[in-house]
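Note that one protein chain of the assembly has been removed; the remaining protein chains are unaltered in position.
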Amino acid sequence: MQLGMIGLGKMGGNMKLRLEKAGHRVVGYDRNPDVADVDSLAALVEALDAPRAVWVMVPAGEATRSTVEELAGLLSEGDIVVDGGNSRFTDDAVNAKTLAAGGIGYVDAGVSGGVWGLTEGYALMVGGAEADVRRLQPVFDALKPEGEHGFVHAGGVGAGHYAKMVHNGIEYAMMQAYAEGYELLEASEYVDNVPEVFKSWREGTVIRSWLLDLMDRALDSDPKLDHVKGYVEDSGEGRWTVDEGIRLRVPLPAITESLFARFTSRQEDSPAMKAVAALRNQFGGHAVKSD
Amino acid sequence: MQLGMIGLGKMGGNMKLRLEKAGHRVVGYDRNPDVADVDSLAALVEALDAPRAVWVMVPAGEATRSTVEELAGLLSEGDIVVDGGNSRFTDDAVNAKTLAAGGIGYVDAGVSGGVWGLTEGYALMVGGAEADVRRLQPVFDALKPEGEHGFVHAGGVGAGHYAKMVHNGIEYAMMQAYAEGYELLEASEYVDNVPEVFKSWREGTVIRSWLLDLMDRALDSDPKLDHVKGYVEDSGEGRWTVDEGIRLRVPLPAITESLFARFTSRQEDSPAMKAVAALRNQFGGHAVKSD
Amino acid sequence: MQLGMIGLGKMGGNMKLRLEKAGHRVVGYDRNPDVADVDSLAALVEALDAPRAVWVMVPAGEATRSTVEELAGLLSEGDIVVDGGNSRFTDDAVNAKTLAAGGIGYVDAGVSGGVWGLTEGYALMVGGAEADVRRLQPVFDALKPEGEHGFVHAGGVGAGHYAKMVHNGIEYAMMQAYAEGYELLEASEYVDNVPEVFKSWREGTVIRSWLLDLMDRALDSDPKLDHVKGYVEDSGEGRWTVDEGIRLRVPLPAITESLFARFTSRQEDSPAMKAVAALRNQFGGHAVKSD
Partner (left out) sequence: MQLGMIGLGKMGGNMKLRLEKAGHRVVGYDRNPDVADVDSLAALVEALDAPRAVWVMVPAGEATRSTVEELAGLLSEGDIVVDGGNSRFTDDAVNAKTLAAGGIGYVDAGVSGGVWGLTEGYALMVGGAEADVRRLQPVFDALKPEGEHGFVHAGGVGAGHYAKMVHNGIEYAMMQAYAEGYELLEASEYVDNVPEVFKSWREGTVIRSWLLDLMDRALDSDPKLDHVKGYVEDSGEGRWTVDEGIRLRVPLPAITESLFARFTSRQEDSPAMKAVAALRNQFGGHAVKSD
């Protein structure tokens, strides 16, 4: 089928390629004219036959919101917009409402796969009306991995991004799990070769996983991780997951501590630990390190 | 080659089968005469040609210790004992010393695989002297999975159980990660079908893993987990991992919180939370629930 | 000076008494006519001389919001409204704007003191314009404890409730600290008389505090806490504190774990721990407890 793809960066560009390889016709738009097929959203809409399907793959937040608003003015009744970005699930109801005024459908799609998606396929978690999702199924089938899994229609509008958010929360804690194990092994006098231990775990163990395979790859190229700094960004989903835990009174200790470890990793110095040091100095005369 | 196997329970029994299927001759001893080939450790030692290799697969702690001590009196110089149980790594130096007095070698082997090991193979993490490990390699090769991974000689005596201990610590936090995600999805009004979401994650996602496959299996047979109580034992490795974090000053928040969640799951009522409730009642006149 | 007090429950009623004892004239309104001086907000406004000051002490959220809106229609330019309830700091900007349209000032006041405030005084953390706060100072002086501390003008509108929110977050973690210590002492075979240990800590120690005094009181009347269930509500400020930690990327492990412990205390069974138990059963054939 035909699809408009807005945003041809690392993710959108590769998804376009995978769709085209599967025989779909994809009209791409990007602010960078070098990679775009058309030079405006209006031109993109023009280039597609009705009823149209347009996939938005731009940064979450303001960029996605303004793109949806512009599309609301360009598309027609019966068209569908997919937000495949890392939007917060609470944005989806807003976007859906904006489009519904013009009879335009809306589907939110959480997409996992990163740089591996082009060849291995993208896992898709989508939310929206049954009819809208069904119409887009050929696109989803082309994007998803070839096995029997990797796609779910998780619920109404917002459910796709919600499931993806939880996926990322789990991911934070899994990464933290391997990372803590790594640090402990490196600190111990018992184990001689930490990278070999990780490599061995890739088969037969309870903790084998794709992330473990990647950990092995990382250690293959940099066995002591000498070339990486312990500085970790977070892209929003982890924070939103904890916010949801708070809202729904669900205790999330492992996920939350993983998020806090990232916050801490980005601090030059910890104001809280300065306070603890100052307190210890007050009552015990413990020496403090000063700058 | 020949091997004595002591302890023919769920693990030892299946390992014997896997070894025999690979062409090794295994003489088995168990307190239960129905499953044993011989009726005493002495008979087992008698039945093997020197230099002998004896694999101990009995409960960690007292049972393993006393078995090793008895073997020290029965075996001869040049023989080797393997402890394949879930022993604490600190037991290994003691066992090795007991045996070394008689010129008997000692190898510790952390074994992962559970009920799946018979068909899929057991991941092995071993510690000990190079020569001892090399002599046992045919046994390890028969037990391990068929791929290129699943075996590591992690270091000297104790390194095998150490690596297995860290493996289990990581396992605790990974299980907690999926479990927290599960609880959040179940609590949310956004996602309709939580088991389908988990199933979809099995391909193309960052969090795909063997544990996730098992989670899918569990939800297939009991979609709301109605038939399971939220009561979780721990077998020691998690506690030892945290002890090591404390000893080596390695922060292990995700693993430790996962362990604490298990402790809490086994409490009828929480003394700590009783104290918090009593405190709130004191300062705020907040009602307390009383028994 | 004169003050209108709206809401004469446990907090508002005692604050009225303390203000009157200090010589202020307080006109009280409550939905319960038995405790009220006037029978409507209109009558309350009528009974005060301009420029008026009205203290709102009703449940946070809808009740406070609608009271402020009604006051906006009844009060005149130059009057001031104080919200002394446990409102979220984000409500304050909304309330301030509602009132500012009519030239009415707004001050938010976080109030600590509970059932002890009548006799010991209420700690006050206020936010608002300098002039508004200054006009209310006689009221604050009468409410606050007699010492040199217990009052702070923390910043603009919202700062009072913000400071009170953080106060409560700290309170959660302090209570958790004593509670964990209590549980450990009770679990240990080393210490014979846990209540006596807590009592002894009230002087000379690093951990002496008012909360510790209350803990001692609680243990005096119920040494084993036999009459309290480990079930703990939370009133919002703890959740908001963690939300702020997430928003501002401030790691708050002790406060957050204290909040999660409360969430857990209110669960009949833990869905997350059911998931862990189900997983263990899948890979290890570990028995599960079923209902």
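Letters are used for the chains, namely A, B and C, taken in the order the chains are written, and counting of residues starts over at 1 for each.
Criterion: a contact is a pair of C-beta atoms (placed from the backbone, for glycine too) under 8 Å apart; a residue touches a chain by one contact, two chains touch by 3 or more.
Quick caveat, the model's predicted, so the values are computed rather than measured.
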Chains on display which the left-out chain touches in the complete complex: A, B, C
Touch criterion as defined above, residue of A:F89, A:F140, A:Y178 or A:W240 at the omitted chain: A:Y178
Touch with the omitted chain, as defined above, among B:M57, B:A154, B:L184 or B:V206: B:V206
Touching residue (missing chain; options A:D39, A:E146, A:E189 or A:D222): A:D222
Contact residue for the chain not shown (choose from B:L124, B:L252 or B:A277): B:L252
Those residues of subunit A which, in the complete complex, touch the missing chain: 10, 114-116, 175-176, 178-180, 182-183, 186-187, 211, 214-215, 217-219, 222, 225-233, 253, 257, 261-262, 264-265, 269-286, 288-291
Sites on subunit B contacted by the missing partner chain, in the whole complex: 206, 239, 242-243, 246-247, 249-253, 256-257, 259-261, 263-264, 266, 272, 283
Absent-chain interface as seen on subunit C, which is shown: 89, 112-114, 117, 120-125, 127, 144-145, 147-156, 158-159, 162-163, 166-174, 176-178, 180-181, 183-185, 187-188, 190-193, 196-197, 199-212, 241, 244-245, 248-255, 257-258, 260-261
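Everything that follows uses one rule, which is that only the chains that are shown with their structure count from here on.
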Superposition rotation for subunit A onto subunit B, Cα-based, multiple of 5°: 180
Shared interface numbering between subunit C and subunit A [over half = same, under half = different]: same
Chain centre separation in whole Å, for subunit C relative to subunit A (CA means): 38
Overlap residues in subunit B, where contacts from two or more other chains coincide: 114, 176, 178, 180, 183, 187, 211, 253, 257, 261
